[in-house]
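Notes follow the structure.
Apart from one protein chain that is not included, each protein chain of the complex appears where it belongs.
In order of appearance the chains are A, B and C, and numbering begins at 1 in each one.
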Amino acid sequence: MVAQKLREFGCDEIVEGIGRTGVVGVIHGSRGMGRTIGLRADMDALPIEEQTGKPHASKNPGMMHACGHDGHTAMLLGAARYLSETRNFSGKAVVIFQPAEEGGAGGKAMVEDGLMDRFGIDEVYGLHNMPGLPVGEFAIRSGPIMAATDEFDITISGKGSHAAMPHQSVDPITIAAQCIMAMQTIVSRGVDPVESLVVSVTQVHSGFTDNVIPTTAMLNGTVRSLKPELRDFAETRIRQIVNGIVEAHGASVEIDYFRNYPVTHNHPEQTQKAIAIAEAVVGVGKVEKDVRPMLGGEDFSYMLEKRPGAFIFMGNGDTASLHNPAYDFNDDAIPVGSSYWAKLVETLLPPR
Amino acid sequence: MVAQKLREFGCDEIVEGIGRTGVVGVIHGSRGMGRTIGLRADMDALPIEEQTGKPHASKNPGMMHACGHDGHTAMLLGAARYLSETRNFSGKAVVIFQPAEEGGAGGKAMVEDGLMDRFGIDEVYGLHNMPGLPVGEFAIRSGPIMAATDEFDITISGKGSHAAMPHQSVDPITIAAQCIMAMQTIVSRGVDPVESLVVSVTQVHSGFTDNVIPTTAMLNGTVRSLKPELRDFAETRIRQIVNGIVEAHGASVEIDYFRNYPVTHNHPEQTQKAIAIAEAVVGVGKVEKDVRPMLGGEDFSYMLEKRPGAFIFMGNGDTASLHNPAYDFNDDAIPVGSSYWAKLVETLLPPR
Amino acid sequence: MVAQKLREFGCDEIVEGIGRTGVVGVIHGSRGMGRTIGLRADMDALPIEEQTGKPHASKNPGMMHACGHDGHTAMLLGAARYLSETRNFSGKAVVIFQPAEEGGAGGKAMVEDGLMDRFGIDEVYGLHNMPGLPVGEFAIRSGPIMAATDEFDITISGKGSHAAMPHQSVDPITIAAQCIMAMQTIVSRGVDPVESLVVSVTQVHSGFTDNVIPTTAMLNGTVRSLKPELRDFAETRIRQIVNGIVEAHGASVEIDYFRNYPVTHNHPEQTQKAIAIAEAVVGVGKVEKDVRPMLGGEDFSYMLEKRPGAFIFMGNGDTASLHNPAYDFNDDAIPVGSSYWAKLVETLLPPR
Partner (left out) sequence: MVAQKLREFGCDEIVEGIGRTGVVGVIHGSRGMGRTIGLRADMDALPIEEQTGKPHASKNPGMMHACGHDGHTAMLLGAARYLSETRNFSGKAVVIFQPAEEGGAGGKAMVEDGLMDRFGIDEVYGLHNMPGLPVGEFAIRSGPIMAATDEFDITISGKGSHAAMPHQSVDPITIAAQCIMAMQTIVSRGVDPVESLVVSVTQVHSGFTDNVIPTTAMLNGTVRSLKPELRDFAETRIRQIVNGIVEAHGASVEIDYFRNYPVTHNHPEQTQKAIAIAEAVVGVGKVEKDVRPMLGGEDFSYMLEKRPGAFIFMGNGDTASLHNPAYDFNDDAIPVGSSYWAKLVETLLPPR
């Protein structure tokens, strides 16, 4: 549908299937040769049953746009239409419609599919709605703005026995308990208090009945970091702690550590440009320039690893939080977002 | 089938349906009035797939006599036949065939159904095979010989949150871990080192994905004790520890503590009688008189709470352990067990 | 000596004994009536044996200026001399020489002694050298720049016993160990990852011999926070955790929580002024405007609770860290600091 719209708008090039189901449109400015700016929107929904009761609620049972990616798509389509019609800029605007942001690393897939080189993108920008921030306001910061998101899986193997004969076991449950508590010290003792790191054990599963000490215990969880060195530190410490405690009790362990989305790291110069453009759209005083980082993840991070750029938050007003069944993208924000995109292109690619 | 056999043997009374499916036979001695002795065998099988490969292996898929209760039944039937034929004793022998020993508390059900009063039982005896002890040997001890077996269920309720925002949670996983470790001190610090108590946490389950701190954590496990005061102590301490730690972290908890089988407590005088009878059957030196208690459970304990008596182990030779799919009751032990029962009746109920 | 110098310089008023041994000098500008600005230097030394081997090393054994307060005093005296001679400003400059910054709360004592009202101070400024930052550079931030520093003392009372009879004890050592681990969750689970809090247990003492379980265990430590709500949170959680765990084990506890220095909180407007003045002294680009907060404490915080102002760090070049026996205040920094003070007065109190 996005590709169809871009065709209707008269985009100069429309390429489908970048990173499997990504869609890219290229719009040439009419005011001279110049640089190429990428504008990215994500498109995917979530497996959540919508509870807004709105007329525009999802028609797919068990699926809804609980993160506002439909709004993101609409805003970028709006900008694409405007830019296709007016073309009052030099160089090229590349509108990037990305699938699978919610854990599927669609942004990574597009990058690996050659997105940046293929379209000659020089800078890339992203935008996300933020519930709680008033419509008509923006928020951004230079440097890390969203976290690297890693996952760990730990399987401790002890030795099962009758529950009445613990001396015949290597009890994986007491070992798991010690690992959980020891892992608290990664943050409480290991991290500079002015830095940010989260190590959350979110699953522990062991045992199947009351009279048998089980053989294994499973731990699972996530690490969130804003700096590569803390990401490394967390992985190193998890491995060291778990291996040491398992060894202390004569058990064995398998540890898998998966590095998912990297830190979404705004480039300083592009952040300043984004601020200036946002202020031009909504006015000075309506742009928070040093918002606190969020420890959620964002696969726009992969694009920022390849090209300079910035990711900005846009007010969505009072609604439920992201990923909540009652979340509703605020349509009043659409003109704000479309204007930001249009202004961004016209400002960064001035007519020559 | 047991009732039918007892009828064929000429038992004087046969009552079915005691404690739902229990069967009781009464055999009157011909040598005068006298006391009444109960002899108990358990009959039930286990939901285990037999792996012995023997010709006499179970014909019911997924079900086998992995605890030798078929042998127990055969031995008591053998004694019932002999006693019915010879009747060379005073008073009455009551043969008790009990269902549901494996966690179903059939022994309790029979007692509650009036077993002891209805048949006027004065003393009651039980017998169990023991793998590892040579055929032709017995083992017993006065006082506690098998454990009280209790179960606890603990549900800790904290507060869920995004895994990247632990400050919005009351994390039930770190609370559960602390409870598990604190519960180790019940035994390590709380129990006289020459006494016996087991507190095993055998299940911990919490969480469902890597990026959500869950709301609840569940702990389950068992307590094994040989003395009522340690049973009380364990329950009291579990409640105190878990409540204290949960309170320390602002969570809430539901604790269920189920008192299952009580301690199987051999009465001293009846134990001495059992020893003398066993020695008469297999010879002095073949009866271990102070065997170490087992921390497994046995619902014959309910019968010993009502009447004086004793529970004895009988050698089953080299076979797999009880409840193991490869376990096989040793038929060579059958005459030993039947003789024990017959000698017990003839000795404790001497002709007058 | 400071008072004597101020007299020599021709200060208009010199008051000794403010906050016990504090010295205050007032210098009237000659360029009209106006506002009053306070400039504060701390004077006290530390009980550390100097290891610099420098000719100007401390002559008092076991005592040295390991935090550079001698340098701070020298710089402010230099400014006082210059300002007394030139008086090229309106209003009044108040030079504040404070004792007992190192844990003695001399700043608080001076404030309680009426410092602000007595001298009609409108704004107040502080300055501290920073090893590692090059001489000729400054660093500052608006908002919290140094931490609130609290102390806790916890005495757990259990029940002693022979070490071979733990069941007769309420073992305070295992309770203390659980408290220590549970307190790690205050930071690891309780604090927003982009906020800063430190809870350090720095002392644990229990027991006196190997064969006696002791009666008590003592814990001591510190809490460092940059926001009042986290300070409250830490105290609340320490009390809740320790009380809960002690209750879980049937012990009792006494908890003392002492709130020492508050957060040193730079006022935004005064921070901007300090930045402008520092840039005027050392040049644009030589002033870090958003330095990371330090979690050390500073009793200038008490002055900033009473009056708007700002606390700035000044480069001390490559030397050992503060409180290190090898620390040496860099004399090259003296003109930089004196100039900052003089420029601050002349800028904030412009001739009329």
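Following the convention adopted for this analysis, a residue touches a chain if its C-beta (ideal position, glycine included) is under 8 Å from a C-beta of that chain, and two chains touch if they have at least 3 such contacts.
Every value quoted in this text rests on a predicted model; they were computed, and no experiment measured them.
Here is the thing to keep in mind: the chain we left out touches A, B, C in the whole complex.
Considering the whole complex, the residue from B:His162, B:Arg189, B:Arg231 or B:Arg307 that touches the absent chain is B:Arg189. In the complete complex, the residue from C:Thr86, C:Asn220 or C:Asn243 that touches the missing chain is C:Asn220. In the complete assembly, the contact with the undisplayed chain comes from B:Val198, out of B:Val24, B:Val198, B:Met314 or B:Leu349.
Residue A:Gly244 is the one among A:Pro47, A:Gly120, A:Pro228 or A:Gly244 that touches the chain missing from this view. In the complete complex, the residue from A:Ala164, A:Leu295 or A:Val345 that touches the missing chain is A:Ala164. What subunit B contributes to its contact with the hidden chain is residues 181, 184-189, 193-194, 196-199, 224, 290, 292-293, 295. Remark: the residues of subunit C touching the chain excluded from display are 147, 149, 151-152, 162-166, 171, 173-174, 176-178, 180-181, 184, 198, 200-214, 217, 220-222, 224, 294-296. The missing chain lies against subunit A, touching residues 164-167, 169, 171, 174, 178, 181-182, 185, 188-193, 240-250.
Here, only the chains that are shown with their structure count from here on.
Chain centres here are means of the Cα atoms, and by that rule the chain farthest away from subunit C is B.
Centrality by Cα centroid goes to chain A.
Chain geometry summary: the mean Cα position of subunit A and that of subunit C are 40 Å apart. Taking the mean of the C-alpha atoms as each chain's centre, subunit B and subunit C sit 68 Å apart.
Subunit A and subunit B have Cα centroids separated by 57 Å. For subunit C, the set of residues touching two or more other chains reads 181, 185, 188-189, 193.
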